[in-house]
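As you look at this complex, bear in mind that one protein chain is not there, while each of the others sits in place.
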Amino acid sequence: MVPYLFMGFGALLVATALMVVLHRNPVTSALFLVLSFCSLAGIYLLLQAEFLGFVQIIVYAGAIMVLFLFVIMYLNLPHDVEHGAHIALRRGIGWMVGALLLLFSLLLARRGWSPGPEAALLPGAEHGNAGAIGRALYSRYLFPFEITSMLLLVAMVGAIVLTKTRRPAGEERP
Amino acid sequence: MTALWSNAIFQVALWATVKVAIILGVLLGVVTYLIFAERKICGHMQARTGPNRVGPLGLLQTPLDVVKLLFKEEFIPAQANKVVFHIAPVLAVFPAIVTFSVIPLGPPPMFVVTDVNVGLLVFLAMSSLGVYAITLAGWSSNNKYALLGGLRSAAQMISYELALGLSTIPVILRAGTLSLVGIVDSQAGTYLIPGTKLALPSWGILHWYLVLPFVIFLVCSFAETNRAPFDLPEAEGELVAGFHTEYSSMKWAMFFLGEYFNMIVICSIMITLFFGGWHGPFMDVLGPVFGPLLGLGWFLLKLGVFLFFFIWVRWTFPRLRYDQLMNFGWKVLLPAAIANVLIAAVWLYWRANA
Partner (left out) sequence: MIPIGWTLTLSAVLFCIGVAGVLVRRNALVIFMSIELMLNAANLAFVAFAHQMRSLDGQIFVFFVMTVAAAEVAVGLAIIVNVFRLRETVFVDEINLLKG
């Protein structure tokens, strides 16, 4: 059952990821990206990472992609017009580099690495791994956690400062 | 064939399918009469009778409205993005239905479709997907009123989702689990008020540190379901009909259905988190067969009270202005929710170590 589900989610993931790159309309690309994030969340669930699976949907599908859509709609972008020699060249080079990279990574994977011994169960699997992740975050990974929160704060302030329209001094706010 | 029937996975899947089918069927019926109830209640609040012509007491009004909607002409704007235009109404209904699979409607295992150990995250994830329906409907209609409604809703729902998520954290801290079944279990029984002999049900709302989260959750749930006083995405006075201006026939009905599904879902979650879920008195008296049924009854009773409250609020309060809405969300609800997380955490830690 699980391998079939994995294959299904994997096929959906690859197909939607390709559509993100191939589709001309940025909104459609963004929607396909949402779908691929959701299928990735499905794969996380199959890999016993249920906390991450739903956080993936909340963070990526619920926040990041909505922001993307918001910006695309705000800028009111039309379909991308892409023709001409340099575009064709770029496309050729891009797909070739992608294919070479894939070939290279698959060759690396064929070197017969042994996966190592398997332990019995993920820690905290019986109560769901949200508690176990929380415990690790607030003990071993406390410092990175705090740093990340600072990063988020800086990013928030930065985004607000960047997008603020500057008005000349003395002008009333509408 | 017998091997298939005794297969554990098959049995789980079969039972889940049966339960989902029952819930879906019941929900569709409930929504029809919820709309009827809303029209009746609002009628009485405005000193009129509400629908009373079709069938006895007007009870056939909404089923026949559904039939009317089914046969109405469907109009799609010429410049609309056809595919997205068709997908958006489906997205309005789908997240709400998915959330139902984790809500404990009664004592497990009978009245729970599935007990996911991250049940609350399922609810949060699905409510965050709800933004897409409205945003995409607004964008794909190629209508400036619809687009404004869609963008407003995206901003509104993202803003209020933060406070909504934060207000559930004290509940999680108290229950120590994200599973909704576990959260309901943590509210079983009674507790004595310190210093008195008065026993209270140990529902979330009856603990002092969960009162403010409940209020925040309630306010945010109005915003999440896009109902008055937060129905800016479809503010009919300024935006024609907001994001569903260009929708007609059954597609429009899907948005309506989604709104009412969302209302039922968010009320159920509120009951599960703060009002003890299916817990109520006299359940252990009735024995193993009728006790769980009474549990389901208590849940439905609480649900009815909350749905009435939602309708009551809609027909009582005027709509907020957009800047008031944003200020309230970001400058009042969010800091209050964060402060409450801190207070609840310190209190629970102190009580556990006292």
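General observations
For clarity, chains are labelled A and B in written order, and residue numbers in each chain start from 1.
Basically, contacts are C-beta pairs under 8 Å (C-beta built on N, C-alpha and C of every residue); 3 or more make two chains touch, one makes a residue touch a chain.
The shown structure was predicted, so the numbers you read here are calculated from the model rather than taken from an experiment.
Considering the intact complex, the chain excluded from display touches A. Residue-level contact of chain A with the missing chain is found at 2-3, 6, 10, 13-14, 17-18, 20-21, 26, 29-30, 33, 36-37, 40, 43-44, 46-49, 51-52, 55-56, 59-60, 63-64, 67-68, 71-72, 74-75, 77, 80, 82, 86-87, 90-91, 93-95, 97-99, 101-102, 105-106, 109, 115-116, 118-124, 129, 132-133, 136-137, 141, 144, 148, 151-152, 154-156, 158-159, 162-163.
One rule holds for everything that comes next: only the chains that are shown with their structure count from here on.
Here chain A touches chain B in the complex through residues 1, 27-28, 31, 34, 50-51, 53-55, 57-58, 61-63, 66, 69-70, 73-74, 127-128, 130-131, going by the rule given at the top.
Here chain B touches chain A in the complex through residues 9, 81, 83-84, 116-118, 121-122, 124-125, 128-129, 131-132, 135-136, 139, 147, 150-151, 154-155, 158, 161, 176-179, going by the rule given at the top.
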